[in-house]
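All protein chains but one are shown at their positions in the complex.
Entry: chain A
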């Protein structure tokens, strides 16, 4: 990112920061129906697979492969599945905490869109004595102004592990 981020006091930054914190609340509460309402109809939600490569290789994600590569339809199916009574992996539910920090907001060429960078650390605990799991990632979001408020149009999740130490991604970041 070469452009300078908006000052922390800028109203647009405050708006974006609050949106990210409110979103984290919905994800922790697993209120996925409300979370899905925060997406635009043309949303793209992508989490590439990170790989270990030499510095000179020029890439550090697996070509053509992702953990998530979602549109509104597939996100909708995932959310609908959690709403059934038979999504065993989250029944009993995980205890989730999304820690969101390092938020930087950037203006874009479009007056209607803001770019947000953030870091997220997800703590996930399942059952009583199982080892908890952590997932650390950077996020790069395009947030679009709509009549109903900011909506997520694009998210790229840059996970910080090549091999995930989490049993599945029955969670969102």
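Keep in mind that, in the parts below, contacts are C-beta pairs under 8 Å (C-beta built on N, C-alpha and C of every residue); 3 or more make two chains touch, one makes a residue touch a chain; residues count from 1.
The working rule: contacts and distances are computed from a predicted model.
Asker: Have a look at "NAD(P)H-dependent oxidoreductase subunit E", "Phosphonate C-P lyase system protein PhnL", "ATP-binding cassette subfamily B protein" or "Phthalate 3,4-dioxygenase, alpha subunit" and point out the UniProt protein name belonging to the hidden chain.
Answerer: The chain we cannot see is, by its UniProt record, "Phthalate 3,4-dioxygenase, alpha subunit".
Asker: Using the touch definition up top, pick the residue from A:89, A:102, A:125 or A:146 that touches the left-out chain.
Answerer: Residue touching the absent chain, from the options given: A:89.
Asker: Which one, A:53, A:125 or A:146, makes contact with the chain that was left out?
Answerer: Considering the complete complex, A:53 is the one touching the chain left out.
Asker: Which parts of chain A face the unshown chain closely enough to count as touching?
Answerer: 47, 49, 51-54, 57, 62-70, 73-74, 77-78, 80-81, 84, 86-89, 130-131, 162-170
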